[in-house]
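For this depiction, one protein chain was excluded, whereas all remaining protein chains were kept in their positions.
Labels run A, B and C following the written order; every chain starts at residue 1.
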Amino acid sequence: MFEIRTDLAVEEKESFPGKGTEVTGVSLREWRKAFSKIKLTEVAILDEHGAKAMGKPKGTYITMEAKALAKGDEDYHREVSGELAVQLKRMVKELKRQGEVPDRENIHVLAVGLGNPSVTPDALGPKVLGNLKVNRNITEEKTVVLSGIVPGVMAQTGMETAEILKGILHETKPDLVVAVDALAARSIRRLGTTLQLTNTGIHPGSGVGNHRHSLTKESLGIPVLAIGVPTVVGAAAIVHDTISTLIQTLASHAQTEKTGEFLEQLSPEEQYQLICELLEPEFGALYVTPPDIDQTVKRLSYTISEGIHMAFYPKWE
Amino acid sequence: MFEIRTDLAVEEKESFPGKGTEVTGVSLREWRKAFSKIKLTEVAILDEHGAKAMGKPKGTYITMEAKALAKGDEDYHREVSGELAVQLKRMVKELKRQGEVPDRENIHVLAVGLGNPSVTPDALGPKVLGNLKVNRNITEEKTVVLSGIVPGVMAQTGMETAEILKGILHETKPDLVVAVDALAARSIRRLGTTLQLTNTGIHPGSGVGNHRHSLTKESLGIPVLAIGVPTVVGAAAIVHDTISTLIQTLASHAQTEKTGEFLEQLSPEEQYQLICELLEPEFGALYVTPPDIDQTVKRLSYTISEGIHMAFYPKWE
Amino acid sequence: MFEIRTDLAVEEKESFPGKGTEVTGVSLREWRKAFSKIKLTEVAILDEHGAKAMGKPKGTYITMEAKALAKGDEDYHREVSGELAVQLKRMVKELKRQGEVPDRENIHVLAVGLGNPSVTPDALGPKVLGNLKVNRNITEEKTVVLSGIVPGVMAQTGMETAEILKGILHETKPDLVVAVDALAARSIRRLGTTLQLTNTGIHPGSGVGNHRHSLTKESLGIPVLAIGVPTVVGAAAIVHDTISTLIQTLASHAQTEKTGEFLEQLSPEEQYQLICELLEPEFGALYVTPPDIDQTVKRLSYTISEGIHMAFYPKWE
Partner (left out) sequence: MFEIRTDLAVEEKESFPGKGTEVTGVSLREWRKAFSKIKLTEVAILDEHGAKAMGKPKGTYITMEAKALAKGDEDYHREVSGELAVQLKRMVKELKRQGEVPDRENIHVLAVGLGNPSVTPDALGPKVLGNLKVNRNITEEKTVVLSGIVPGVMAQTGMETAEILKGILHETKPDLVVAVDALAARSIRRLGTTLQLTNTGIHPGSGVGNHRHSLTKESLGIPVLAIGVPTVVGAAAIVHDTISTLIQTLASHAQTEKTGEFLEQLSPEEQYQLICELLEPEFGALYVTPPDIDQTVKRLSYTISEGIHMAFYPKWE
């Protein structure tokens, strides 16, 4: 059966019935900096109960939302880069405090650009890596050491991304992975307008290309921060949402007009079951994306690479 | 309101109630060559009545269908290239017979690769042109003279494709345009498996990128043959189709269970109206495409460029 | 015989024997703005005598030199963008004063990205166009109207660039062409460090790809400003220069050691003749380029597109 998935913790939280109500084991914090058009949200999944309710692993998910990101306004992009740098540094500091990352200036960070460079909405990670200035090959450096890799996708390599990364980690011993990936959202309004940063890594079924193996502290042995922006919505998701609306419409008609007993009798689970039967199996792999996704991905790839530069290179302006 | 469109005449024909019934002004012919896995269909729209019923201009639409096209089987691709060459030559011969194209060997053909090279499912036309061997710059040539252009998309040029082409036609005076474009289908089963060749040119609202102006004999002054393969389905189309199925399901329940009078009372037009109200306005621009579209487009771009080579270069093997 | 060419007027000027001496019909002005690391040079070819001496048409050639351009220093790039905008606006103002371009705010500028997008050092023009924000398709605009085209190269189109542009000009009637092209320099020290802006357009034999037809006021009917950066040196040029040095070395030895009478007897013309005989004919088409040319072209493409934005969009920051 379909999983109508979203990679955004903030969307998962919104989907709870009685939006705004509290979920045990999940904390939510929203704020906006003075004079800023960026809305920040932090969803913290605190325990196993929260993880189960949210369908996402324990950890912190920070989202930065700015409608202007979808447009070419450079000021917003610079502001988002700056905010991404602030939040990245905060997460690294926390990892140092917890002893997960060594507490010294010159930690070695491996940046990973996930996704298929030949498929426009999946190319965000590779494009960020294309902009990134690495320095591990320049020996004098005394600050953060940055290396980077675009591992490709399994259809091209015949290997799991996790295999490739484990090998590189084994050889080069970085202290931290920062993975960049294109995400799948639930709502088309999120496309290109929301940036998520999380300390939980990459999980099976996430991203545009559906990685099968996870890239996490557990699987790789070192902490994995993940940066992502939704560039697609699953085809099943938009069909599902539209049908849900139809069923609600019909059910309300049914009550007033003494009809629709069939629908009335359906529990939410049975309704979900009905919808899934209607979705064609092929929908699972298909995704929905806007026609100007090339411009969006190109712009955002700079926003993110600049954020990484600002977080790790102290003199970066 | 939405137009749930398809660029394939064969799908338009299938959508008629009572599939298989005849439509005045439209003739349908299906055949299969001996020992071939390619199914050929010719939809001929004969008059204004047929054009109105089909929502497509008068002319001939030939489709070649082969499920194996979706896979990397080179034999089928070669067979489809050969068949495309046969049909292209047949159409050119007919144009010569009608006096639309001069009746001599060395006609000048301008190949046009429509679409956005940076958006994977829209890049079919540019990729075909990237494979194409032009010869207009090699003066000794005594056979067909081939030139080619990738005009780009309006968001990048600020110009209508028709403007660019009219200008080039004015300067270089070709006898015939062969335009290649990625198409939008209605059914996801058509993606990458159906090739359409038509003598009616390119029409507003067709293609992945929604050209606003037509590229036809009327607008350009010379005949336009168009080759296309569906690489996307409109997001609205798959939502629409799934909801139609749901409504039929509910309506049949209604009859047996004495419920659903609401739906029973809805005429097909009212049902369509209801569905369109449910579709979000943003869906209009969104498209659905499979994750391996890069491989499909790369393969098909060779199938089509080889077909064009075989049609116009007599010694091409 | 070989033409050991350079596209840079400033290099042509330097090549005169007794560098620094005046050439009739050519004026030279060098300056540096306060606190700036950019060196500006204006070579003005004033009459036919100067044109013949320089091997370049009458007009103004402004070069901006900054060694830091070769590196990724963003500050210099921003400064060069700003200076390019200043000089572009100055040239447009002069063209308005002369009545060559209509004296109103909303002139229509067609930006042209010359060169082959698939060959890294030749891709500067196409890459600038890829960054450029055109606005002709957005009707409300009241300032400069910008459209853009990447015409491709003759091996791919079978058409001269001039043919394609004449056609587009005929249809869209711009007031001014701004062409961007990768240039060939004489000295490898110029690669990626010198930007030339000229009001003389593009001439046969210039650029990396050796355009055969000129793109000028005379050929196109409207003024053509050309922006270029050297990304290659002709293979013949570096061989020529090294041999010249050798001959000088040998000749000086000859004088002191009473040898080399053969070389002593050669006039400069005969020496040049000797060198050309040594150069293999294939060298004419070959070019020399550094291995990191991809990074240079990517960076400079932003420097130039930003300069064009700043020149034509008044609110561009």
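Criterion: contacts are C-beta pairs under 8 Å (C-beta built on N, C-alpha and C of every residue); 3 or more make two chains touch, one makes a residue touch a chain.
These figures come from a predicted structure and were not determined experimentally.
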Q: Can you work out which residue in C:S15, C:S36 or C:Q295 touches the chain that's missing from view?
A: C:Q295
Q. Of A:S36, A:S147, A:S219 or A:T249, which sits in contact with the chain we cannot see?
A. A:S147
Q.
Considering the complete complex, identify which of A:L129, A:I275, A:I293 or A:A311 is in touch with the unshown chain.
A. A:L129
Q. Hey, which of C:S27, C:N106 or C:T245 is the one touching the hidden chain?
A. C:T245
Q | Sole contact to the chain not displayed, among C:V26, C:L165, C:L183 or C:L279 | A | C:L279
Q.
Even though one chain is hidden, which residues of chain A still touch it in the full complex?
A. 118, 129-130, 134-137, 145-150, 152, 154-159, 163-164, 166-172
**Q.** Residue ranges of chain C at the interface with the undisplayed chain
**A.** 116, 118-120, 122, 155, 188-189, 208-210, 233, 235, 238-239, 242-243, 245-246, 249-250, 253-254, 257-263, 274, 278-280, 282-283, 285-295, 298
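What we mean here is this: only the chains that are shown with their structure count from here on.
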Q: Would you kindly tell me how far, in whole Å, the mean C-alpha position of chain C lies from that of chain A?
A: 45
Q: Mind pulling the residue numbers of chain C that touch at least two other chains?
A: none
